[in-house]
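Here the complex is missing a single protein chain, while all its other protein chains stay put.
Letters A, B and C name the chains as they come in the text, with residue numbers starting at 1 for each one.
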Amino acid sequence: MPGTPPKHFTYLGPEGTFTEAALRTISAAEHGVRTPARSVPEALEAVRAGDADAALVPLENSVGGAVPVTLDELITGSPLMITREVLLPVEFVLAARTPAPLASIRSIAAHPQASAQCRHWLQANVPDAVVVDVLSNAAAAISAAAGEYDAALCAPIGVGRNNLAVLAEKVADRAEAVTRFALLTRPGPPTAPTGDDVTSLAVSIRHDQVGALLAVLTELAVRGVNLSRIESRPTGEQLGTYVFFLDCTGHVAEARVGEALQGLRRICAEVRFLGSYPKHRLQPEPPVAAPPGLSDGDFADSAAWLAGLRTGS
Amino acid sequence: MPGTPPKHFTYLGPEGTFTEAALRTISAAEHGVRTPARSVPEALEAVRAGDADAALVPLENSVGGAVPVTLDELITGSPLMITREVLLPVEFVLAARTPAPLASIRSIAAHPQASAQCRHWLQANVPDAVVVDVLSNAAAAISAAAGEYDAALCAPIGVGRNNLAVLAEKVADRAEAVTRFALLTRPGPPTAPTGDDVTSLAVSIRHDQVGALLAVLTELAVRGVNLSRIESRPTGEQLGTYVFFLDCTGHVAEARVGEALQGLRRICAEVRFLGSYPKHRLQPEPPVAAPPGLSDGDFADSAAWLAGLRTGS
Amino acid sequence: MPGTPPKHFTYLGPEGTFTEAALRTISAAEHGVRTPARSVPEALEAVRAGDADAALVPLENSVGGAVPVTLDELITGSPLMITREVLLPVEFVLAARTPAPLASIRSIAAHPQASAQCRHWLQANVPDAVVVDVLSNAAAAISAAAGEYDAALCAPIGVGRNNLAVLAEKVADRAEAVTRFALLTRPGPPTAPTGDDVTSLAVSIRHDQVGALLAVLTELAVRGVNLSRIESRPTGEQLGTYVFFLDCTGHVAEARVGEALQGLRRICAEVRFLGSYPKHRLQPEPPVAAPPGLSDGDFADSAAWLAGLRTGS
Partner (left out) sequence: MPGTPPKHFTYLGPEGTFTEAALRTISAAEHGVRTPARSVPEALEAVRAGDADAALVPLENSVGGAVPVTLDELITGSPLMITREVLLPVEFVLAARTPAPLASIRSIAAHPQASAQCRHWLQANVPDAVVVDVLSNAAAAISAAAGEYDAALCAPIGVGRNNLAVLAEKVADRAEAVTRFALLTRPGPPTAPTGDDVTSLAVSIRHDQVGALLAVLTELAVRGVNLSRIESRPTGEQLGTYVFFLDCTGHVAEARVGEALQGLRRICAEVRFLGSYPKHRLQPEPPVAAPPGLSDGDFADSAAWLAGLRTGS
């Protein structure tokens, strides 16, 4: 039922990863039911099937980039809607069964994305350790707890869950790495505009890339709608045909965003609306006002003017 | 009263010029009152003051270009609206008091625009005649009738009125020269769309000409609105500031034209709507359909889609 | 011979008009031979035929707009080149054979453009006088001197030449009205860049006006070349086909102007180069630097970079 806060949450598991940590920043989820899913498709399928009210899955990482499986799932199957975004700083820990000097560590279990984000730190601090790929951050922690490897590169949430000892905190090559998660529900009315919102879209273009992409950007630019993100994904049909994922500043309820969406709808092979939701900011920033001539008031003025021309009044 | 056909017409006089000939192609004018005005400003002032219902004045000529005084009058004073355009092929006659061989003609009275449009014909056919500038085509005919000059280059309508003899017909360097006239009334509801209409605008831009003019054209291009005419006029304020007169294909009642007008209203210093009216074609041509995605149906579809997104239905 | 200053000048006559006044601001003309021509075409023909070295003709007026005959002449016949522009403030005088109070003036001779630029002044100061159209500012002065009319609206230069008495000075509705003149010669090397130059062009576009004009402006905008002037003129072929006269900031010797010209040459039906010459400023203004990335140095850097890519060095 629209407006009812979700109670049953699913998320990309296993337990003990950054996704669970992100989910628990949402109050309704902290107090609701949280069920890990084995994959992004499984999580989204649970929402589509009504087995869960909402699913939290990773969208992109400031170092690793987009999460392809999430993007692909968003444009296949029945539509889902982003109702909230969660940004979470990504800070790994190096953890082991028992406290030990770094120099004694000979093997480290790590998910490839985790070791990629910490490559320089590992070279500088544990140059002699062999890094062994495992399939998730949680699996890394579990394998270290089981004694399979001397240590694990894992999420802080995995430490307590596996009774590990922290050998090093805030392990990362870039201090400010951030992962962005999306909370997905079945389609319904968007959340009310806050004045600092994001609108997410997937648009399909084809053939003449320069011309088609220029046309898409022009529909936005003419209405002063800026992009905070653009990602291309192949459609799977052939090399060179793409879906573009766009995050626009503003809310579908705003006139300029609405008119831009209508323009995209008319010129694109397909536009899938993925939601309008509040921008999550780790540091508060003043929202950017609409450019001159492009506020809701300006649109209302020009609509009234046009109505007057049409009736001759 | 809107919808009432005009009865009292004024036009750029004097009698016996192309403007009178153009006016008489309008049935209501042929049967109504027709009063010549001494100048375009006087004709338009008569309409503004309610002394006439409509004024016919020249807008542009395919050889001589825009008629500056008409453009300037359209953007100063209280607004007027074009409700009809009339195209009239421009064919001059060389006429005299009595029939005479061309070789005997020594002086020809002509309005400078008329002699400019016939320069090569005059050089080829009456190379020895002196062309004397006079202030209108009608004045040329009158002065020839008065015997001041051997002949006049004038409009066919001036021949009978002054009892002149035609020495040569269809005098012109370019066979297809055309003058376009506008019938102006006080503002009211535009005439109903016919499917082959023109919308006329005057827009003010300033400063960065490339950027501002690009923005204007982009507002039109994004909605698939084409231009059949663009004229620049100085605003009189300083060199380099312009008003642009635009004739767009389509009618203000059409969605894409309406949205483009709203866009111009938002970005331009000023937009003056000068009317939507049927295109006058000397040869019938099939009207051009809206480009893909830009018909009224496409706009209605995208508006319905947007409404659905906003309500979540 | 290129580089030789012109000695024999012609100009739009008759003597005693603003054009003669403008010509005499050029030192070489003040000391050279000055021959009035009866028309702009006659003046330009004298240069084409070698009978004069240079011709000064009016290009545009800040109130009256472009001078159509000059534009039309620039794009027909053999090419000519603008080597200098002259701006002249337009200040009329009201003059008569003998001093007289304004209230006594019953008839005023004036060129229609002159009376148009002074309409409000005339209404306010000599409301009872009849304004009679004559064919030039000089003719106005001559007819007043001959006693045909009580007074003349004319150029200051016409006063002394006709022994007139000035009844009112600086007659104008707009204090800052300016006329811009062009000095035309046969084609040759442009004058050296000064850092504050203008490049004039005539470009032919056709058919799809929005698309073609957008393409022209984009060629300029991409290279950061701004327009100080844009005028459309019909080609004379049919309504709706235009030549655009463009005044661009910068000199053909500059890299960005040169690249933009090459782009126009490739996309336009025709581009006629009308000259690069120093900007004449009535008030000194600092020249505008090339936008970031578009200086000659930036072009040289990018050319060197490209050369390196091509050779692999």
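Points worth noting:
Following the convention adopted for this analysis, a residue touches a chain if its C-beta (ideal position, glycine included) is under 8 Å from a C-beta of that chain, and two chains touch if they have at least 3 such contacts.
For clarity, every value in this text was computed on a predicted model and none was experimentally measured.
Of the chains on view, those touched by the hidden chain across the whole complex are A, C.
Among the residues C:Ala28, C:Ala168 or C:Val222, only C:Val222 touches the chain that is left out of the figure. The omitted chain makes contact with just one of the residues A:Gly65, A:Gly160 or A:Gly308: A:Gly65.
Taking the complete complex into account, residues 2, 187-190, 218-219, 222, 252-253, 258-259, 261-263, 265-267, 273, 293-294, 298-299, 301-303, 305-306, 309-312 of subunit C touch the chain not shown.
Interface with the hidden chain, as seen from subunit A, comprises residues 60-65, 68-69, 87, 116, 133, 135, 174, 176-178, 180, 208-211, 213-214, 217-218, 220-221, 225-234, 236-240, 242.
Basically, only the chains that are shown with their structure count from here on.
Relative orientation of subunit A with respect to subunit B corresponds to a rotation of 180°, obtained by superposing CA atoms and rounded to a multiple of 5. With centres defined as mean CA coordinates, subunit C is found 60 Å away from subunit A. Centre-to-centre, using mean CA coordinates, subunit A is 58 Å away from subunit B.
Along subunit B, residues 218 each make contact with two or more other chains.
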